[in-house]
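Take a look at chain A:
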Amino acid sequence: MALLADIASWACLIAGSLFALIGAVGIVRLPDVFARMHGAGIVDTLGMGLILAGLMIHEGFTMVTVKLVLIVVFIFFASPTTTHALARAALNGGLKPLVDGKNAPSAEPGERTGGPSKT
Partner candidate 1 sequence: MEFPGLYNYWITIVLMMVGFYIVIAHDNLIKKVVGLNIFQVSVFVFYISMAKVRGGTAPILDAGIEIYSNPLPHVLILTAIVVGVATTALALALVVRIRNAYGTIEDDEIEGQEDDA
Partner candidate 2 sequence: MLQALSLGAVLYGLWLLLSGHFEPLLLGLGLASTIVVVLIARRMDLIDREGHPIHLSWRFLLYIPWLLWEIVKANIDIARVIVRPRMAIDPSVLRLKGTQKSELGHVIYANSITLTPGTVTIGLEEGVLSVHALTREAAEGLIRGDMDRRVTAVEGAADGRGEHGA
């Protein structure tokens, strides 16, 4: 059982580190701000979440785990909010998202005004 928990926590840590690295590579490689946000999103969600989850599994059920859970919850609330604020600021600052002209689906399929309303 202990072995199982160890393996799980290691797997989480490795996967989390990997995702964080990939996200950072994304932050460096992607072409514009709006695209880089997705890279940062990977770091913020799965990278951070998996590493902290690995730590939680390692720790078992104690005060430390409670605090780790609080950190994760807080970041899950805060991260999209800051990303959203940043995106709005960037739009406001005159940056236009880079869109491939020929295959941008924004025109026809994106213009979904109805949606499945449930009334």
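Operating definition for what follows: a residue touches a chain if its C-beta (ideal position, glycine included) is under 8 Å from a C-beta of that chain, and two chains touch if they have at least 3 such contacts; residues count from 1.
Candidate selection criterion: all candidates are chains of the complex that A comes from, given by their letters.
Model, not experiment: these values are computed from the prediction.
Any copy counted, the candidate of 1 or 2 that touches chain A in this complex is 2.
Taken in their complex, chain A has these residues touching candidate 2: 19, 22-23, 25-26, 29-32, 34-35, 37-39, 41-42, 45-46, 63, 66-67, 70, 76-77, 79-81, 83-84, 87-88, 90-91, 97-100, 103-106, 109-118.
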